[in-house]
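In this view, the complex is presented without one of its protein chains, the others remaining in place.
Note that the chains are named A and B in the order they appear, and that numbering of residues resets to 1 at the start of each chain.
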Amino acid sequence: MENEIPPALQGPTAKEKKYDRQLRLWGAHGQMALEESHILLINSGPGVVGLETLKNLVLPGIGNFTIQDSAVVTQADLGVNFFLEDKHMGQFRAEHTCNLLKELNPDVEGHFITEPVELFLNKPNALKPYTLVLVTAPIRPELLSQLSSHANATNTPLFYIHSVGFYSHFAINLPLAFPVVDTHPSPESTTDLRLLNPWPELVQYAAEKTKDLESMNNEDHGHVPYVCLLLYYLGQWRKDHDGRVPQDYKEKTAFRNLVSDAARTNTPEGSEENYDEAVAAVLKSLNPAEPSSAVKEIFKAPECQRIDEQSPSFWIIARAISNFYDKHTALPLPGSVPDMKARSADYVQLQNVYKTKARKDIAEVLEDVRRIEEEVGKKTKVDEKEVETFCKNAAHVKLIRGRPFHVVQAGQSIKWGDRAKSLAQMLTFPGSLLPLYIAFLAYDEFTATPNKDSLGSASQIPGAADARLDVENVISVSRKIIDDLINEAGTFIEDPEYSEVLSTTADFVKELVRAGGAELHNISALTGGLVSQEVIKVITEQYIPVDNTCVFDGIRSKSEVIRV
Amino acid sequence: MTLAMTGTVELEPSQPSNARAKWKHMDTVLDRSGPFTDPDFRPGETPKESLARAKVLVIGAGGLGCEMLKDLASSGFRDIHVIDMDTIDVSNLNRQFLFRQEDVGKFKAEVAAQRVEKRSGSGVKITPYCGKIQDKDEDYYKQFAMIICGLDSIEARRWINATLVGMVDEEDPDSLKPLIDGGTEGFKGQARVIFPTMTSCIECQLDMHAPRAAVPLCTLATIPRQPQHCIEWAHIIAWEEERKGDILDTDDPEHITWLYQKALKRAEQFNISGVTYSMTQGVVKNIIPAIASTNAIVAAACCNEAFKIITSCNPCLGLPGTDNYMMYTGDESVYTYTFEHQKKPDCPVCGNLSRPLQVNQDSTLGEFLDSLTERPEAQLKKPTIRTEAKSLYYQSPPSLEEQTRHNLSKKLSELVENGEEVAIQDPAFPTTFKYKLVFQK
């Protein structure tokens, strides 16, 4: 398409100029997904972390955001919250934070809702307009449950966020199947040259380029692409090893020496760059094209096994690629070739050998996709482009199994399910931040428990009034959570490890309670950065999002991602 | 003596309690001790006052700098200075949130300072300087309690690092300025804390910055294979051949378009596909992707350390023997690695600090060098010596020896100022000796 437009007219548009530094990461496709999104923030508490998150979403240009917040601006908001000014005292926080955020990017539409969250959520279809929901603690457990049910029923991603003193936490509830095709693996990990099972065209190309290799002049010899060199010497090796290729590390090392010894040293530089490249590539390129366990898991998934007319396109393509793998014991060829010492024309020809094969593989997968569609009576056809992208990324496709996060209810124990065993084990890992997560759970349970001394169900924040008294209460809650986890895992943690786990957790609790529900701007800004980044990954369906909980310790400046 | 007293401004006499209400959240933490706070930490007025009095410098008002100014102002810092020499470009707007479309072309430091000052209300003062960090001398840097860097240039980092290391005076606690440095690239970044001369410095950590990958010139000239090779060819070779005398301005669309078309033509010649305008810009300007979220994370990690250092309300990174470096990666889940980067004993900047050396100002440079060969710790054989400004005497190469030989008969007072630093090297020793020459009275 680019060739149809005269080059002089191809300068960037105003939008491309403004978003240049991010388009280089997620491309026009990702940008479009952002622009079609509408994000709801249900804000509460000091409310800084939610706004710091939105700030980093308004800047790159999401389509719409809405802030639900019934709080009125107080003195305490003014110091810690950058999106409020002195003159907003006593007015609705939602309105003014919304207006100041809108200033950051005229392309973004901002809305606000000031009615209390209970009333807002009671309206029918209240959450319908939103593609993604952010909710900050504290929030009453029944409301969080309601949001969680909505997320699961409608496949709407839901984020639950804490920022308390020097600590923060967020959990992501993704749909049960959240596949990412465009994971942006590092360029080094994507090279797939198929040197152990080359197809006829590649064999022929390599044979041509290595014809009379030994008698070539230095100039030609120094420009044979290393892919051809490796295939040539693999041929030699096979002759001496009953047709087998180098199997283990020892054999690969021997093979590497074979290649390295064949390099000419009577050149002006005393070596040959293409041979150096060949030698360097031996250990990483001579591996069988075995798909990763993550990819095999996708092939085995029930959604892939049982395709029907409702199946999303991801699963139809996955099924076709699984069939392809069964037939060829290889994934479709990605088709890219790393840069290597070679003459321009030879390199372009080599690129074409790989590209042609990749196109052939795509065509085969596409044909199978069409066959499957026919078979199950699927009405809308999968986009060809989608098949192409999937084939290119087949080895790096990632499936995240979203699951609901813990909603802590007063007086009920927390269920860990199939995660109990490995998490109970993790408790004793030195430096693990799982005890910090447990401290947050205890914090939430304390908040959810009605205060004996006050009437009604007003929530209480640990440490807001009497830190010393609250610390003891929250520590005993955390201790019960730990015991329940160990019980559910069916294991036992001996002393002194057990006492260590308790005291580590107690320290986290003490520090949480010390803050009395206060947000520190830096911790909220940092957490807002993390959450917004995860939102972008989820909306663009690019890169790999957190699965499913992340905690940050601002005292040691460390984070940990835990699947709970 | 506490370092928090350095870089101070006069506090207004006792603030009305109303003004303090603004800091209710922060004060909750500062009014209490936690399980990790140092036993000597005194909650209450001390940390609050340290915070209000601290004068801090932010270097850079770009992606990180904008965030840092907001973070510091929203964390109780009240006297903040900011340096940046750049003006605002439209491609900054996707993350440098203090700037608007109508600010394009104005100085970053000035606009950023105005915006934060206005938003933060009375009590916060942001002082901009639009220029280079090298414009300023030690007297300037000395006024601050600490320096927080949000830079994209390695060279500027090395400069401020060497300056702060050089400023440390063993007798003056005020001369030790903690350096907090942030950096980002796409979804990756780092935050580190340096106590100059005490812990691993930027120069010790130079290997943490990968050098930019380069392609052989001959590949560009003869056997291009990638679209980037064609662009580099247009940039390095074609421009010089065909537009000699024109200085390439990578911000001039005409220049970029010219390079783009040259590269496109060359690519067609070699059957290479994929040259685009955006790629041309990226290669020629060495554009590094940058997003708001990573900047927010790294800047806040830096300012969190600044806050802990000033208030002592929790342990900070960077104390000797503890973690001083946080690496961050966000493209595959979220990953941080926080560790202690070790100080290098042979670091050219902090490995050998200059020592004072009493000299007779009337003796000649030659006599001085002779005396050095007799000093037991040096025992130099063929010393070469210079100051920052002057080549005093070089043993090699011969042409430089000839040009500097006449200095040997000059008096020290003609060549160096009292207290000036000299660097002395000798092929027999791997290290450099640095002395501050102090004239005997």
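By definition in this document, a contact is a pair of C-beta atoms (placed from the backbone, for glycine too) under 8 Å apart; a residue touches a chain by one contact, two chains touch by 3 or more.
Going forward, contacts and distances are computed from a predicted model.
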Per UniProt record, name of the chain withheld from view ["Translation initiation factor eIF2B subunit beta", "Trafficking protein particle complex subunit", "NEDD8-conjugating enzyme UBC12" or "Protein pelota homolog"]: "NEDD8-conjugating enzyme UBC12"
Listed residues B:A19, B:M85, B:V104 or B:I236, member touching the removed chain: B:I236
Interface residues of chain B (partner: the chain not displayed): 1-4, 38, 40-41, 50, 137-139, 145, 154-155, 158-159, 162-163, 166-167, 169-171, 173, 175-176, 178, 195, 197-198, 203, 206, 209, 211, 213-219, 221-223, 236-237, 240-241, 244, 309-310, 312, 319-320, 348-349, 353-356, 382, 384, 386-391, 394-400, 403-404, 417-423, 425-427, 432, 434, 436-438
Residues in chain A touching the chain absent from view: 218-219, 222-223, 268-269
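Please note the rule applied: only the chains that are shown with their structure count from here on.
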Euclidean distance of C-alpha centroids - chain A vs chain B, Å: 32
Residues of chain B that touch chain A when the two form their complex: 18, 21-26, 28-29, 32-36, 67, 70-71, 73-76, 90-91, 93-95, 97, 100-101, 119-121, 186-187, 191, 223-226, 253, 257, 260-261, 264, 270-272, 276-278, 281-282, 287-297, 299-301, 303-305, 307-308, 314-315, 317, 323, 326, 330-336, 338
Complex contact set, residues of chain A against chain B: 2, 7-8, 10-12, 14, 16-25, 46, 52, 55-56, 59-61, 75-76, 78-82, 85-86, 103-106, 165-166, 183-184, 223, 339-340, 342-345, 347-348, 463, 467, 506-507, 510-511, 514-523, 525-526, 528-530, 532-534, 536, 543-547, 550, 554-559, 561
